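The complex appears here without one of its protein chains, the remainder shown in place.
The first chain written gets the first letter, and so on, giving A, B and C; residue counts start at 1 in each chain.
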Amino acid sequence: MATETAPLKKKDFKTDQDVRWCPGCGDYAILNSIQAVMAKLGRKKEDVVFVSGIGCSSRFPYYMETYGFHTIHGRAPAIASGVKIANPDLDVWLVTGDGDAMSIGGNHLIHALRRRVNLKILMFNNRIYGLTKGQYSPTSPLGKVTKTSPMGSLDTPFNPIHLALASKASFIARSIDVMGPHLQDVLMQAAQHEGSAFIEIFQNCNIFNDGAFEHVTGRDVRADQLVDLQHGQKLIFGKEKDKAIVMDGFAPKVVPLAGTDEDAILTWDMDANPALAYLLAGMEEGVMPTPIGVFRNTKRVSFDAGVHQQIKEATEKHGKGDLKSLIYAGDLWEVK
Amino acid sequence: MATETAPLKKKDFKTDQDVRWCPGCGDYAILNSIQAVMAKLGRKKEDVVFVSGIGCSSRFPYYMETYGFHTIHGRAPAIASGVKIANPDLDVWLVTGDGDAMSIGGNHLIHALRRRVNLKILMFNNRIYGLTKGQYSPTSPLGKVTKTSPMGSLDTPFNPIHLALASKASFIARSIDVMGPHLQDVLMQAAQHEGSAFIEIFQNCNIFNDGAFEHVTGRDVRADQLVDLQHGQKLIFGKEKDKAIVMDGFAPKVVPLAGTDEDAILTWDMDANPALAYLLAGMEEGVMPTPIGVFRNTKRVSFDAGVHQQIKEATEKHGKGDLKSLIYAGDLWEVK
Amino acid sequence: MNSENNDGHQVETIKQATIRFAGDSGDGMQITGTQFTNTSAIFGNDLATFPDYPAEIRAPAGTIPGVSGFQVRFSSFDIHTPGDQPDVLIAMNPAALKTNLKDLKPGGIVIINSDNFEKGDLQKAKYEVSPLEDSTLDGYRAVKVPLNKLTKETLKDHGLGPKVVMRCKNFFALGIVYWLYQRPMETTISYLDREFGQKKKRPEIAAANIAVLKAGYNYADITGEFQSQYEVPKAKLTPGTYRNIQGNMAVGLGLIAASLQAKLPLFLGSYPITPATDILQQLAAYKNFGVVTFQAEDEIAGICSAIGASFAGSFAVTTTSGPGIALKSEAMNLAVMTELPLVIVNVQRGGPSTGMPTKTEQSDLLQCLYGRNGDSPIPVVASCSSSEAFDATIEASRIALKYMTPVVLLTDGYIANGAEPWLLPDLDTLPNLEVNRPTEADKETYQPYGRDETTLARPWAVPGTPGLQHRIGGLEKEDLSGNVCYDPSNHQKMTDLRMEKVERIANDIPEFSLMAGSTDDKVLVLGWGSTLGAITAAVEELRTAGRSVAQAHLRHLNPFPKGLAETLAKFDHVIVPEMNKGQLSLVLQGKTCIQVESFTKVTGLPFMTNEIIAKVNEYLG
Partner (left out) sequence: MNSENNDGHQVETIKQATIRFAGDSGDGMQITGTQFTNTSAIFGNDLATFPDYPAEIRAPAGTIPGVSGFQVRFSSFDIHTPGDQPDVLIAMNPAALKTNLKDLKPGGIVIINSDNFEKGDLQKAKYEVSPLEDSTLDGYRAVKVPLNKLTKETLKDHGLGPKVVMRCKNFFALGIVYWLYQRPMETTISYLDREFGQKKKRPEIAAANIAVLKAGYNYADITGEFQSQYEVPKAKLTPGTYRNIQGNMAVGLGLIAASLQAKLPLFLGSYPITPATDILQQLAAYKNFGVVTFQAEDEIAGICSAIGASFAGSFAVTTTSGPGIALKSEAMNLAVMTELPLVIVNVQRGGPSTGMPTKTEQSDLLQCLYGRNGDSPIPVVASCSSSEAFDATIEASRIALKYMTPVVLLTDGYIANGAEPWLLPDLDTLPNLEVNRPTEADKETYQPYGRDETTLARPWAVPGTPGLQHRIGGLEKEDLSGNVCYDPSNHQKMTDLRMEKVERIANDIPEFSLMAGSTDDKVLVLGWGSTLGAITAAVEELRTAGRSVAQAHLRHLNPFPKGLAETLAKFDHVIVPEMNKGQLSLVLQGKTCIQVESFTKVTGLPFMTNEIIAKVNEYLG
């Protein structure tokens, strides 16, 4: 059939389900980018699985014309691990929210990452619990006033990139709902990575946390507030490409490009000691530019590949298991 | 009564319970150090609570003549948080194992740390599940052969210090079961810290993982394999105090002290960007010296203090709550 | 009883009416319904409400999943349910019409926003032909009102943006209904002034809404679209002070009251989950009562923090819904073993699994009774209505503190979100919940697992008390000392003690009794939880018709009250209506061996009075 070989288009990844996010929700833009990336990747629809937890973001699988599993709150990394380990031929994507991934699901997240199960974990970070209508989340800033923190939240938020680094994720990146081309580029890199990929996507919840990222992602401020990490490139940014990041002792500092010794400007090196990524990810939002792009992309055999490698080795060594010799084993005796 | 004011001694913190660890277990030495520290701190026995999860290490509270709670597997950080928030006047210590804290309890651990609940969390890391008789844990090295990993573990281990840093713990340290004075010094500092303290203690399980740390803590190699982080001190170590750590680009490197420019030698600065602690904690065990001592000790109001501060402010603002006006509120109407 | 009022309109006096407001979730139906409710309450009717939210935050505007409904029934006599079928339906768009029309009483009034029936609107509701143009509305009294246009018109000089203007149109509809039922507008006007004028500092919004409300009222008056107005006189209610209350709020207030009565600080460890989140949100606002709310990282941490707080001496609570109970079970068992007081509130929703989060159900009874490893007795108290939830909460708290035990308090989505008038309690009648704690003076005799002779409760010695240092945990405890103990006979003894402690609570609660009828009746309808209203209405109606039916309702599901089996045995048939597949029936039969007739419904909606009447009639023949 001709259709079998015809390359799939973005629209081929749309389902017949009505999309049920609030009008204006950042999730729409992300959905759009992901469908575009799917088409670009050229994988067959049936070989792709989207797994999610619970939250607004986690409704995602219903809108993807692939296999999908909308699971339970926080457990998607464990369920997706099972899918991928059971059948490594599948491309397994995971969509989760800041609450789903970092509150109830924090443990499964850090374990899936450290194990390096070959999963692409997309965390839509809107810094709020959307589906339950607006309580602070583990990424809400200190002092955030919400329905459950009328006098301001006392919880120091996680820095998701820090947590992913400490969890030994082999691919770590950040992008932004409304920056389609950047997001798609990051997602393409994640798709091609073999290992545990964690991508934080800043996402606007226009109902319960509108404008949470406006101070860094707003069209006007974006160029001055974001710095895109490109391997081998100097950290230069600004509307006029006039600012640079240098080290001041062990702390990063923004200086005007003009008059700065070129060698002093930090060069983004993905293969450097991960402490460099830790350092940059730790720059204070709003005060220093917020890094986006790929923080980490390391090569190492994935967990699921390792599992099947051991099975192969065991089978080569002991021969394919046979029921008779399994059961009729050990000290046997005959009763006549 | 005279006894009320007499300073307590180490033995005052011993209970009448038989200690039930395997002979030779590293837990004995730690128990001994903690009892000594309790005496030194001079807190009343009734004002101290030891909370633990499940594991060999978690039997700890039975041996402390304080209040104690041997809870369920992995949940001690949440339970201890409740104790401390409910009554901030208590000193709350938490004893846990690498499995209890980082496997099933990983999420509660990172959340208690990020919230900065004023808890002293002691993780006895023997890199194995002791109580269930020897399965690999989240700190067991890659390739570790155990009962559940006969062909070697495929799980990349956590670096507990990295995880604690990414969790924003306000106090982070590492010590060793058999290095009593060092351990006691670290514990004293933790006790005096206001906030979430995480202390990793290398602990030998002589039954299921004997000698797991021998290559760095063995009497012969210790001086060359450990570097003690002392604030303001240069990182110089070795049996002959003849080695130093310098930076090579963004990576630490060991060089002979002789012939090294003093300024080039890294100075341990607890107040530096936490990426420095991340960098040092990431030095590869056995290849580079393993840092012990205090990685982090920051000042910031603790979560429990914040909770009670908000209650105080609310009470000042709205007056102490009164049942009558609470219930007889809103749109009322009378039926006669 | 008909008459004419001053304006010459015909006024029909009726005993009750049921109105359903239905529209898009953005249309403000919940506010509109609440306003009508409050006005009617203050006017002096008895009433009952049923809000029905969409599952999504904001499903796409105009679609069927986005429909939000609010039903209110008000009357001049004592009522128990929000009504089986509305007399009046307000349908703000085609989707609202589509999903709600089938429930309207034959011949009922449907007020339709005719401006919202354009092609695109119809498509979103999956109508092929406009229901205004085919036979859909046959058999109803349809009143088509161009709400958008009229609202715009009303506000043309208010200088507001078009979005803001459109958000006022629900008050036009409310004005119409106020006219229809001759309700005063003051309550709503002062609400708008307070809410927008004072709180939000947007007096222009208050003014606009008030203008639209009045315009709606006048529109109904002038156009003469309605055949008559209706009057629902005041009800004869028990004298006293009333307020309207939703079940979640009643639980929150009950918890604060219990903490004050116990003179212990309230600690709530919780994790948001529909439909229980409100309790956490509400209590977070009461910090000046010394209330600590701890939004934990998950349900397990929620209950565990509460267990820790209980150990430390607080009055500790955790709130959740069914999936959260599943997660909390292991920790609930820790509270059983350590015998610490703890109130676990379960606001039930449709299951299994994520199920239907916004729909109501009573299907967690078995989970709460039996969902833990080992023999693990936990007392269970069920609330039966939004206002009674206050008392049920205090009762659950009383048991927890007196018997040193975790207690489950069951409510459900219907109780939680439904509102009803609450006759405010005389505070002097609230039970004293003060606890007796051992002190340093008891040092010589203190035993962590010693027991009170009557209640079998162990003493609650809290950290900070000199001389009473002890250690507890989840391993089996030695009798008295509380040391870890694997001795066979000790395990038998402690298991028996844990059981008996809970069973003894039956000595401390009212004996089983009938609410209506007597043991001479043929049939008993035995319910629990939020089915009370529907059952009561049904039994009243049946008894009025002279049928031989009695009624009883269980508040205590574990232990059962004394005399239960004896009484059940006296009836020919015991009908047990439940919004699950027969969970109470199973337990009743399991404990009494008396056969009951299980009558179940799991549609996510409460029972209708008629359904119960029909069922009872089956057995009465």
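As a convention for this text, a contact is a pair of C-beta atoms (placed from the backbone, for glycine too) under 8 Å apart; a residue touches a chain by one contact, two chains touch by 3 or more.
Note that the coordinates shown come from a computational prediction; the quantities given were computed from them, not determined experimentally.
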Next on the checklist: With the missing chain put back, one of C:255, C:343, C:369 or C:538 would touch it. Which one?
Outcome noted: C:369
Next on the checklist: Can you tell me which of C:87, C:297 or C:361 touches the chain that was removed from the display?
Outcome noted: C:361
Item to check | Residue among A:11, A:219 or A:318 touching the omitted chain | outcome: A:318
Next on the checklist: For the chain left out of this view, which of C:139, C:239, C:352 or C:510 touches it?
Outcome noted: C:352
Next on the checklist: Applying the definition given at the start, please give the residues of subunit C touching the unseen chain.
Outcome noted: 55, 65, 321-323, 325-327, 329-330, 333-334, 336-338, 348, 350-356, 358-359, 361, 363-364, 366-367, 369-376, 473-476, 486, 488-489, 491-492, 495, 498-499, 580-581, 583, 585-587, 589-591, 593-595, 601-605
Checklist entry - Which parts of subunit A are in contact with the chain that was left out? => result 15, 17, 44-47, 49-51, 54, 61-62, 64-72, 75, 77-87, 89-90, 107-108, 111, 307, 310-311, 313-315, 317-321, 323-324, 326-336
Checklist outcome for this item: Touching the unshown chain, subunit B contributes residues 18-23, 54, 56, 72-74, 103-104, 106, 129-133, 135-136, 138, 147-151, 155, 207
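Convention: only the chains that are shown with their structure count from here on.
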Next on the checklist: Once every inter-chain C-beta contact is counted, which two chains account for the most?
Outcome noted: B-C
Checklist entry - What whole-number Å value describes the gap between the mean CA coordinates of subunit A and subunit C? => result 40
Checklist entry - How far is the middle of subunit A from the middle of subunit B, if each middle is the mean of its Cα atoms, in Å? => result 29
Next on the checklist: Between subunit B and subunit C, what distance separates the C-alpha centroids? Give it in angstrom.
Outcome noted: 44
Item to check | Junction residues of subunit A, two or more chains touched | outcome: 103-104, 106, 138, 151, 155
Checklist outcome for this item: Touching at least 2 other chains, the residues of subunit C are 287, 297-298
